[in-house]
Every structure is written in C-alpha cells, then in structure tokens.
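Excluded from the complex is one protein chain; the other protein chains are retained at their positions.
Chains: A and B, in written order; residue numbering restarts at 1 for each.
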Amino acid sequence: MRRLLYLLPVAVFGIIALFFLRGLTLNPREIPSVLINRPVPEMNLAPLPGRGENTGLATADLKGRVSLVNIYGSWCIACVQEHPYLVQIKKQGIVPIHGIDWRDDPVEGAKWLQKHGDPYDRVGIDPAPGRTAVDFGVTGAPETFIVDKAGLIRYKHIGPVTPETWDKVLLPIIKELNK
Amino acid sequence: MTRKKRRLYFVILGLLAIGTAAALVLSALRQDIVFFFSPSEIMEAKVPTEGRRIRLGGLVEQGSVVKQGALVHFKVTDGAHSLPVVFEGLLPDLFREGQGVVTEGRMGDGVFMASEVLAKHDENYMPKEVAESLKKSGHWQGEQPK
C-alpha cells in the first residue's frame, strides 16, 4: 500500500506523457487549404515594376504545365531563408516558379528580388488586403502551391521550402503530376 | 502521536484537499469550459448552443466586415457555411479579413454575439482548432494528393 503511494507520481506522469505523445501527432502540421484539388482562383495580377510588360500572373498562365506558385513579400521573414533555394530550383529547370508579391509595396518587392535573386517566371502583385492570396487560402508567407496541368491546386506547403521538404515532399508530387 | 497517526493525518489532509479540488473541478468542468465549434456545426444545428458560452472559429469572410460605431459586424466561414457575428469593442491588432479568427460568446437569433475576439500576435496565425474544423468540414483532402 505504502509502496503504491510512492509509485503514484511516476504513474501520473506516465499518463500525462502518453497524452503528450498523442498531442504531438494530433498537432496538424499542414494547415488545410480550402482549395486543394480545386481550380486556381480567378485572378489577373499586375506585373512588378521593372520586370517588363506581360510578366504579371493570370489564371490562364497556370494551365498546361505543372508549376509552383510561391507567396512572398519583401517584409517576409522566412522568405529570405527559402529564397536562395528557389533560385537553385529555377536553375535546375524542373518546374516553372511563379511568384505573388503579397501585401507589399511593389517597388520594395521588385528591389527585394534584385537583391536576393529572381527565380520567378511570372510575378503578380497582390496589394493589401491581398484578395487573391485569400482566395488561395494563404495564411502567411512564405507558402508554396503546386498547380497541375489542368490548373488545379494540388498541394500547399506552408513555411520555407528547404532541401529536405523539396526532396521528400514537393519533388515527388511534381514528378507524379508530370507523368 | 505515533507514526501511524501522523500518516493518517497526512492522508486525511491530502484526501480532503484533493476531494475539495475534485468537487470544484467537476463543477467547473460543467459550467466553465467552453466548447469550440465551426460555423457548419452551428448552422446545421448539430450541436446544442442554447444559452451556452461557446467559441466559434473559422476565417473572417472577405468583404464581410462592417463597422458601425463601436459595433463590428462580420461573418465567420469554414468554406461550407458562414455565420454572422456581432462584436462590440476593439478588435485585436491582427484581426483582418481572410484571416483565421476565434471568437467567444453566445448564439443569439441567428447571429453570434461575441464578447471576445482572439487573434495571435503573429502574422502566421492559424489556430489549431480552426485548422481542425476546416479539415473536418471536408475542405481539406489530406496531405498527399492522389
């Protein structure tokens, strides 16, 4: 009886730890996008200043090829981190990357690309409050969407693209969609 | 005072405290915890909302925010249904259309009367509960596309 009393703390802790383990798996890493497996929203975004005519992003631009749509902003913290990697992906030429400069001053957005490199085929500006980004279901930046040949959003990645997520998650999906 | 008696005293004291705490906890769990629902759950009348304090979570519907003096009207949506909300007071700094939001209050006549609107001090705010309810309402097909 007395022994059992001394076992009580470890028993209580054990139960709590089990719940924690369950809690960690409950924690949804991927935040759902309302638009998975649905067409890209209607949009016709103006190009960034200095990037030339006809480099904006419209719904029709995303049809016919598997492509990535990357949400960024010159104010965005984690974008700095993923950006060099996007430039690298661009060099590999596997998939075209389009950008949406979200809730940003377009001049700043363009300057930022000059500074950090420009991996994008097309960049559309989505000024505050960011109507198009909302239609995409964006919750923050950076986010990256995979759009298939039919113009359907097939995957949403939240947070910076890292070599690891690229190799393990994004690239396999792109390869699958390219088949 | 023998050792046994002292132990008995210890045990009684402990049981008394734990018993009181348990009683308080049980009564508080009945009254003072707040359930979290999505607009769909409320609109489809799946859950009892009558007179209860509840939390409603979802995305602030685009273009739905109307300010009238200190009163704010907006709609919270989970993609399937949207529910009108009315709130009096100062909105949190990071409240905006299209963003995830959690409100606490009671259901009135088809309108959710919020007494609190919560948002995180972070640009990337998406409350876990909102994410979960969006998943449940079928707008999210899982992590890997087939």
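Worth pointing out:
Note that a contact is a pair of C-beta atoms (placed from the backbone, for glycine too) under 8 Å apart; a residue touches a chain by one contact, two chains touch by 3 or more.
Operating definition for what follows: contacts and distances are computed from a predicted model.
Candidate names were "Ectoine/hydroxyectoine ABC transporter permease subunit EhuD", "Serine/threonine-protein kinase RsbT", "MbtH protein" or "Heme lyase CcmF/NrfE family subunit", and the UniProt protein name of the unshown chain is "Heme lyase CcmF/NrfE family subunit". Across the entire complex, contacts from the unshown chain go to A, B.
Which of B:Arg55, B:His81 or B:Arg106 touches the hidden chain is settled by the complete complex: it is B:Arg55.
Against the chain not displayed here, chain A makes contact via residues 2-3, 6-7, 9-10, 13-14, 16-17, 19-24, 26-27, 29, 75-78, 80-81, 84, 103, 115-116. Residues 1-3, 6, 9-10, 13-14, 17-18, 20-21, 24-25, 27-29, 31-37, 55, 66-70, 88-91, 93-94, 104, 118, 120-123, 127-129, 132-133 are the ones on chain B that touch the missing chain.
What we mean here is this: only the chains that are shown with their structure count from here on.
Between chain A and chain B, the centres computed from C-alpha atoms are 28 Å apart.
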